[in-house]
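First comes the structure, then the notes that go with it.
Of the protein chains in this complex, all but one are displayed in their positions.
Lettered A, B and C in written order, each chain numbered from 1.
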């Protein structure tokens, strides 16, 4: 039985608490949060103790730590938890600073403890079906990948200001998805973006609509489209053209009802947001984490994956600024 | 906290055990089964005691009993559990004998305790969306209902022999679904059937493929199609034509991936069988049961619903035998 | 070049005139109609002469006659045109009277001239793809066929009164479709029906909503659903369950646009009515007629097919009246 400490008690921490307590082989021992009330409520709902972060990290009977705190604390907590010998699952992104993330990576390497980064979408049954079909040779070799990733509505501008920007906060999932599907990192990254959804987002220095194009060493191309607003719901699709066919992962819908009237033929909308769409993915992510810890095998998403996605976000930022393609090695010379 | 005793430890009992233990407001106290090993294993998996059926029914601290034993025991157990003051959720069908089921209904009426019958499909989000859309006037008045309900593969002939026949064992769900959607019972029932899937099923005195047509007092019509074999998976659809449109509940698919190759455009199959398709419905069913017990309100599916569906199966059997339409009141005069 | 005379100049005659003039190997020589103005206008639009029906039938230079007049004239005109040595394509139904149709069949047999009946739906690319896939063994053996056939809106009650009733006027297409797909005629036919769309239709002695169930010698089953009103458009679908899969022919839509908004995900409606849906089928029908005449091969739809479908309509009428299954041989002893 894997004994787990949960750092953070907010919305995403609650998602993880569900997955931890639902798993036969893991138990939630304790939770910590800066806001005492949050920790207390999560503890009550899931039947665990409230402790401080230090108490959790220092408890030798706790095997694993799940980090679901604010992004600016991730690197520190990863370093402290691995130094204390814990297996770690940390929410994305590793950090807003690529430099800090890479320092963290170095520290973790010294600890010898593995860290898994919470790119939950890799565990979505639809995207993983695409990955499996490609791996099975069902469409020959990959040539052109398109990822569509739209949120239902933009977050408050106050959040935008501390988010690190669309590329690090939102598209980072799609950078990782491209890496997951393509099985390699791109050579070059070009970004365009604007704040057409909400000019206030532009005033805050960010974009709300963006397209990033990436090229690979052998000529493959990937394109990622992001918007902070799709009023019909969470739009999460991808399609991959290969030498022998096309694979598409389409949206999951709220239900399968179709209504035909004089006004047209209407079906349900996509599931509303990430909690609805990706709850099964969060559960599968936790199952994969527990299994990897148990069998001492490599995590399916590594700290290096987290740092790579961050470097791609950095390159996209620079491309947007410079109006030209940016090589990934310009941003992260050691990686390339 | 609702304290629950589970009678039966087979496949469907396991489904219910999941729903009971996942609910914040209910706890699984004990399980009984004729096969000791089954009870032991379920108890181990869900952390409850193994007891005898008598011990469960006689325990005054147990509030509710879920009956998931073989059909021939349902009526007895319903009577005993309600006499002992329990709230009861019993799997369908109530009984294979309409006479016995109606005697049970009378006994329960005297106990004053409510009984809910496990027509789980009423809680499927797709079918309930159709019900809600009809109730909301989205297609005007109902006129013509079609239910398609195919199993992936036929059960062993040994099971067929004790099943009570396709109408009582399989189509009973669809009879209840027609009642749920239409909001009333039919006047007349006509059945055709054959054993084209497996002649052994015919030799055993049953059909494996059947179509039942039902007419209603105001001219509405319903048609139900059943087959014991759809090699592509569990096919569970319905469509309802109304004066102002059509509502369709389509299958749920294993995933949303679509593959386009020279061979065509291929999507995933329907979820394989009832465990995959209806797990959310079983959970919603249990939530509705707990809520009704808690608020002392009427169950959303009653013992009368169970008896009515059984009477419709009886009428279908008689129609198949006689080659003519059979009035529901011929079979169940008091109901009509 | 096949020289063609067209009898009738109404809506369906215009459809045929388009197909005749579009074909490289046929030319429209003349048209006749009881209403002189109709004939005149069709002749002007398609560049042919106006003549009397007698003049057309008696003209030895005319090779083929297309009969698109009112149903009550079909048998007479078929007899006269075949007696005059013409190849004949006649609109469905052959006649409203089964007895008269069978007399016509006998007369035509003596003439030795072939007659094709205008069951255009056999030439629809979607239904013929189902037929081809079944013939190619793609779903094993046929077991259960469902045909859904709804008109967008009911005709005037004045038309209903002379139509011969829903089974002979509307469902006759579906009877022929069942024969086309199944490749054999049913043994037994059961019908239910009501006038729920428009009580005036009931007062006129007809039904507007009906379900017919048919059984075959080897246990196959077919079910046909008809409604005179589907407000969302012409609903023309079928599905066939076989031992190794399911084939479905779905509706054709006005366009492929899909709109996703807060109100849901909406696509186009089915093409509005038979002119839109079946224009390609009418063209393919004419191509098949010309080819069969040219190569002196059997017509793909024969007069016998027309008489059989009429007998099935007759059996459905009788079943509706008697409330029991009617054997096809009760209605048409020689056929069975």
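Methods note: a residue touches a chain if its C-beta (ideal position, glycine included) is under 8 Å from a C-beta of that chain, and two chains touch if they have at least 3 such contacts.
Nothing here was measured: the structure is a model prediction, and the numbers come from that model.
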Option touching the unshown chain, where C:27, C:41, C:97 or C:126 are the choices: C:126
Touching residue (missing chain; options C:52, C:70, C:110 or C:250): C:250
Identified contact with the non-displayed chain, of B:73, B:163 or B:261: B:261
Touch with the omitted chain, as defined above, among A:185, A:209, A:255 or A:271: A:209
Interface with the undisplayed chain - residues on subunit A: 143-144, 146, 148, 150, 188, 190, 192-197, 209-211, 213, 215, 218-221, 223, 225, 227, 229-232, 235, 241, 243-246, 323-325
Hidden partner chain, residues of subunit C it touches: 125-126, 129-130, 133, 138-139, 244-252, 254-262, 268
Subunit B residues touching the omitted chain (full complex): 230-233, 235, 253, 260-270
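By our rule, only the chains that are shown with their structure count from here on.
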By count of C-beta pairs in contact, the leading pair of chains: B-C
Central chain (by mean CA position): B
Cα superposition angle of subunit B on its copy subunit C, in degrees to the nearest 5: 180
Chain centre separation (subunit A, subunit C; CA means) in Å: 58
Junction residues of subunit A, two or more chains touched: 259-262, 268
